[in-house]
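One structure is given here, and the rest of the page talks about it.
Of the protein chains in this complex, one is absent; all others appear in place.
Here is subunit A:
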Amino acid sequence: MADTVLFEFLHTEMVAELWAHDPDPGPGGQKMSLSVLEGMGFRVGRALGERLPRETLAFREELDVLKFLCKDLWVAVFQKQMDSLRTNHQGTYVLQDNSFPLLLPMASGLQYLEEAPKFLAFTCGLLRGALCTLGIESVVTASVAALPICKFQVVIPKS
């Protein structure tokens, strides 16, 4: 789908430019650059969340929401489902994608492992934003052991 290509190219350019944005980051600098990308993802995730089909929003449980993200949201955005979802049933969820499209263009394996977090920040924000629209406050982080496999960790604090 040509539409996704445009998004992927734009995302790559954003990572390159908004990262290079702060040439002398200082001790808190790295986190700062990632938070810009994460913040943009959050904004977009919230807007996307508002556009999702209404009938899918009648969730009974938190787990249903996460399943929805793994299936419907992921398919809408990345044309594939999340490959696995695990939870400790206490508010922590690990979503694993074995061939994450935004990492695919990079080499597979351990090369560029250091660069990988930059390519995940926007998507972490996207997930957090979508959850926010669905009424859930969360903290979303991501980790990569070997490209293109990545894990998104969603922590929903208990009120």
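Here is the rule we use: contacts are C-beta pairs under 8 Å (C-beta built on N, C-alpha and C of every residue); 3 or more make two chains touch, one makes a residue touch a chain; residues count from 1.
Everything below uses one rule, namely that contacts and distances are computed from a predicted model.
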item: Listed names "DNA replication complex GINS protein PSF2", "General transcription and DNA repair factor IIH subunit TFB5", "Trafficking protein particle complex subunit" or "Origin recognition complex, subunit 4", with the criterion being the UniProt name of the chain not displayed; value: "Trafficking protein particle complex subunit"
item: Touch residues of subunit A, complete complex, unshown partner; value: 1-7, 9-14, 16-18, 21, 36, 39-40, 43-44, 47-48, 51-53, 71-72, 75-77, 79, 81, 122
